[in-house]
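Here the complex is missing one protein chain, while the rest keep their positions.
Here is subunit A:
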Amino acid sequence: MFDKILIANRGEIAVRVIRTCKRMNVKTVAVYSEADAEAPHVKLADEAYLIGGSRVNDSYLNIDKIIEIAKQTGAEAVHPGYGLLSENSAFARRCEEAGIVFIGPSPDVIARMGSKIESRKAMEEVGVPVVPGITHPLADEEEAAQVASKMGYPVMLKASAGGGGIGMQIVRSEEELRKAFAGNQKRATDFFGDGAMYIEKYIENPRHIEIQILADKAGNTVYLWERECSIQRRHQKVVEEAPSPFLDETTRIAMGEAAVRAAKSLGYSNAGTIEFLVDTDRNFYFLEMNTRLQVEHPVTEEITGLDLVEWQLQIAAGQLLTFGQSDVKRQGHAIEVRIYAEDPKTFFPSPGTITKFSVPEGKGIRHELAVNERSVVTPFYDPMIAKLIVTGDTREEAIDRLQSALADYHVEGIKTNIPMLQQVAAHPAFRSGDTTTDFVTVHLQRK
């Protein structure tokens, strides 16, 4: 095992990594920006170094400076956390070149999974389903009709040059498609100067369900079940839970096996996640792979009893998995909610000084915190300030616990999304497991 590692990150994830390192007797080196001089991760680490100004480009994304400090302090490995440099293949390569272990997969795998086209190809090669679509522009209405009938309706007619929802139309029958095609092609030419049209299968009321995997350097790979992360705002997850209230055992295992197949074919090692869209008939389609630890990893830790950070370190140090698929437990139910410094209605950021911060304690409650009373939440970083994770023997028990924990969670001085989380937790649709990706828009009437 490593004697000392550097944590190239900030906030709750840096604190989280330090906690496991302390338990494993691994010394920690923190790096920080000017704005983070008083941050919890700086105080908790064995050593801490100022690396630059408050903006991430001057500090947490400064590869040269981070490598220099790793070398100077004798850190044998770098844990990148999530976000920032965690999926930066150039950083992983620079670590390698400097003789420092990057706690993550190889730079090549990071690069491959970072590309939409490459990752889609890689998944198709090993029979992992991707959202059906075509990769060349449609010649005419006839071809559009042929492709669509093969794919099955509804389909999404897309202008190649469009974006952000512009130039896209859902069509539900051949009649609709024939009506829509010429007009959309003309509009695309007029608006975007490019009439290239594509068709993609339209997934209705989808859920976002992802599979956590662990893989060692010898290729032993296991899946640690799923997390359902459908409840999102501004395409960022807000509530995550395990197990998914929607999956049946057959789909769950099929998704797990597909994820393992994908990871093995890539020569993947480290913790990783394969994200899928799941339709109402429980068909699943590959979205993307996250080649790092994720924000929502605690829900998997709670239901499996595994410490994922510990396993990341073990795997990076060359340790092989000491358990197989049949040893991976699944017990109880876990829900994580992300506490954001933001207006609960508009979702606008709300930086400022926290004047009161008290969190509930008790059975089945876990916190991952990046702030305390008197912390200054600056406009420089992500708005997430804390995570609340609750567990119960059943989903009902976990939701009850979530509701009472949120009622006892007090943050003053800045606005937080706690009122919005309370609305979600109290909503009958959430209670009944009706958690599709449009939950916030449909049930809370917000975008």
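Structural remarks
Here, a residue touches a chain if its C-beta (ideal position, glycine included) is under 8 Å from a C-beta of that chain, and two chains touch if they have at least 3 such contacts; residues count from 1.
Keep this in mind: contacts and distances are computed from a predicted model.
One chain of this complex is left out of the view, and of "Heavy metal translocating P-type ATPase", "Response regulatory domain-containing protein", "Acetyl-CoA carboxylase biotin carboxyl carrier protein subunit" or "3-hydroxyacyl-CoA dehydrogenase NAD-binding domain-containing protein", the protein name its UniProt record gives is "Acetyl-CoA carboxylase biotin carboxyl carrier protein subunit". Summary of contacts with the chain left out: across A:G183, A:P379 or A:G433, the touching residue is A:P379. Touch with the chain omitted from the figure is made, among A:G53, A:P132 or A:P349, by A:P349.
The set of subunit A residues touching the chain not shown comprises 234, 341-343, 346, 348-352, 379-383.
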